[in-house]
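Left out: one protein chain. Kept in place: all the others.
Right after this comes subunit A.
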C-alpha cells in the first residue's frame, strides 16, 4: 500500500505537480472563502475565462504565457471593478458581456494557431506539465496572495459583512473589493495550470462552498476548504497516474464529491436539530 502511494512520486514531474497542486489548492481555497461569502462566484468564473485571449496572444507572440494571463486577468479585474463602481450597467450584466466577449476572442485567436492541441492544456489544465520555473512563479504568487489575505484579514472581513460601517471609519469598501479582484486574477492564473480555464472556478468555489456547510467560523472555514482542495489535488494526481485520466477533471470531481458529503452532513445535522 505504502509502495502504491509513494510510487508516483519517484518521478520529479509528479513531485513538482504535487507541490504546485498543494500551493494552488491552498491559495484558491482561502481566497475562495471570500469569493463564496461575498457572492463573487460568477466573477471568479468570468476572470478564469477572460485570461484566455491573454494566454493565446502571449503564445502567438512567443512571450511568457504567465505574463499574458496576468495582464489579461488584471485588466479584466480592473474593468469589472470600474464598471461596478460607476453603476451605469448592472454588474452581473457587465461581467456576462465582458466574459463571453473575451472568451470568444480567445477562441478566435486559438483557431488561428496551427494546432489546436498546442493550447488544449490551457483549456483543461495539465498538472503533470508544470515545470520547475512555473513552480517558482506559482510559489511567489501564492505567497503574495496568502500574505496579503493574512495582513488585511480584519479589513477584508469587515468590508465583506458591513461595508457601510467600514466606510464610516475611513476604510474604502470598493478599494478592498478591487484588491480582492486583483488577488483573484493572480490566483486564477496559477490555477489555470492545474485545472485549466474551464474548471478553474470549481477550485475557487467548491471547496469553500463545502466548508461553509460545515462551520460558521471564518478561519476554520478557510482551513477546511484548504484541506479539501489539497486532498482533492492529491486524489487527482493519483487518478492521473494510475487511471490515466485528465488530472484537472479528477481534481474537480473529487472537490464536488466532498461538497456532496458536506451537503449531506449539513442536511442530517439540520434534521437532527429540528427533532
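Note that in this section a residue touches a chain if its C-beta (ideal position, glycine included) is under 8 Å from a C-beta of that chain, and two chains touch if they have at least 3 such contacts; residues count from 1.
Convention: contacts and distances are computed from a predicted model.
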Protein name, per the UniProt record, of whichever chain is missing from view ("Peptide/nickel transport system permease protein", "Zinc carboxypeptidase", "ABC transporter related protein" or "Dehydrogenase"): "ABC transporter related protein"
Residue among A:10, A:112, A:217 or A:274 touching the omitted chain: A:217
Full-complex contact with the absent chain, from A:60, A:107, A:128 or A:158: A:158
Touch list for subunit A against the chain that is not drawn: 37, 151-152, 154-155, 157-158, 160-162, 164-165, 167-172, 212, 215-218, 221
